[in-house]
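With one protein chain withheld, the remaining protein chains of the complex are depicted in position.
Showing subunit A:
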Amino acid sequence: MSEPLFSKKNLKLLSDPLNDSNPITVQVLGICSALAVTAQLKPSIVMALSVAAVLAFSNVIISLLRNTIPNRIRIIVQLVVIAALVILVDQVLKAYVYDVSKQLSVFVGLIITNCIIMGRLEAFALGNRPWQSFLDGIGNAAGYGVILIVVGFFRELLGSGSLLGFKIIPDSWYIANGGFYENNGLMVLSPMALIVVGIIIWVQRSRNSKLIEN
């Protein structure tokens, strides 16, 4: 009980999912949303934050309830908790960033089905105390969010020539205006998101000696 709040073990809960056990690139969870919402940077960021909120708080709630949930109905209980939190997030998004909420459309609702969340509840929150569960939730959401933001960055920059809606590539570069440049239409399509995620996995695996398989 006397363990400090940010002991080495607890910090590892935060840092591990960023690299060694990243939910997207190592565990390959939550891929669908990584493909669907990353055509632009802004929705990627909003999605990352929404998942962070849902994941952290559902982890805490399930961790608090963990000794009272009957084992046979635990999945249903988890779903109720996640669904309630997702509805809250959805309402907040609608109230404060309506345009992004419209862009994300059904994918906010689909956070319920994000495998990362159920996975962390099952694998971690059911067996650990609330503070650790909270850190684990934040850590995993950050690992997920980092990938989302990196993918969103490249897809918006190369696919639309802008970042967060601001034009980065000067207009005079485009072929239509007598220049030489053209946006890469493939970047906007979701197959390219898969390829970008694949390249990230490739780079990560070649740099991280723990992940190199024989």
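Throughout what follows, a contact is a pair of C-beta atoms (placed from the backbone, for glycine too) under 8 Å apart; a residue touches a chain by one contact, two chains touch by 3 or more; residues count from 1.
Methods note: contacts and distances are computed from a predicted model.
Per UniProt, the protein behind the absent chain is "Na(+)-translocating NADH-quinone reductase subunit B"; the candidates were "2Fe-2S iron-sulfur cluster binding domain-containing protein", "Molybdenum transport system permease", "Sarcosine oxidase subunit delta" or "Na(+)-translocating NADH-quinone reductase subunit B". The residue touching the chain not shown here, chosen from A:V28, A:L164 or A:L186, is A:L186. Residues 175, 180, 182, 184-187, 189, 195, 198-199, 202 of subunit A touch the missing chain (whole complex, contact as defined above).
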